[in-house]
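The next block holds one structure in the form of structure tokens; read it before the comments.
== chain A ==
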Amino acid sequence: MTGYLNIILRLTIWFLLTADLSWANIVIGVGVTILLPRGVTNVGLLKDWLRTLGEVAVAIPQAYKEAFEIMLYPHREETVVLERVKPRRTPSLIFLDIFLITFTPKTIVQRYHSRGWYEVHYIQRRETP
Partner candidate 1 sequence: MINILSYTCIILGLVFWYWGTWPLLGRRSVLYKLHGLSVADTLGSMAIVVGLLLRIPHEWPLLVLALISLSIWNTVLGYVLAYCVTDDGTHDVGQEVGHGG
Partner candidate 2 sequence: MADSPIMSSYAYAIMLLLPLSAAMVIFQSNPYQALIMRGILGAIAALVYAMLGGADVALTEALVGTMLAITLYVVAVRSSLVMRLGVLEGEGAKNNLQWQPMLDYLRAMLKRYQLRLELVPYADDQALHQALAAKEVHGICLMDRPEPNAEEVAPHILVRVRRLAEIFATELPEAIAEAKLYRDDDLAPIPHTPTLMEEH
């Protein structure tokens, strides 16, 4: 599954960069994509992938919403919270999770512990009691 996603990602970058859909270009792109070395890929569940990709689509408007929130109401408190990683995560899914958390402006992942915890840095409006 992730192998196909890898190839699709590379082909997307290639076609976006060249913006050329002639036969020669397609052949070159597919050739380069397949010839480039691939790391060891772990097969994740298709359902997890679809859900995370859906969360990425949701994350963009949410990021803008949070940006407006912290612009309108100043958030001055900083805290560090440990969050548990969802079970059965492959490395690429963990990367997507970290990307999602860091993408929204209120939260940044500081560190990923290999035993299944993220360290997330939050900013808040006021200190939680």
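How these were chosen: all candidates are chains of the complex that A comes from, given by their letters.
Everything below uses one rule, namely that a contact is a pair of C-beta atoms (placed from the backbone, for glycine too) under 8 Å apart; a residue touches a chain by one contact, two chains touch by 3 or more; residues count from 1.
Here the structure is a predicted model, which is why all the values come from computation and not from measurement.
Here chain A touches just one chain among 1 or 2 in this complex, the one numbered 1.
Against candidate 1, the residues of chain A that register as touching in their complex are 13, 15-17, 19, 63-64, 67, 70-71, 78-86, 98-99, 102-103, 105-106, 108-111, 118-119, 121, 123, 127.
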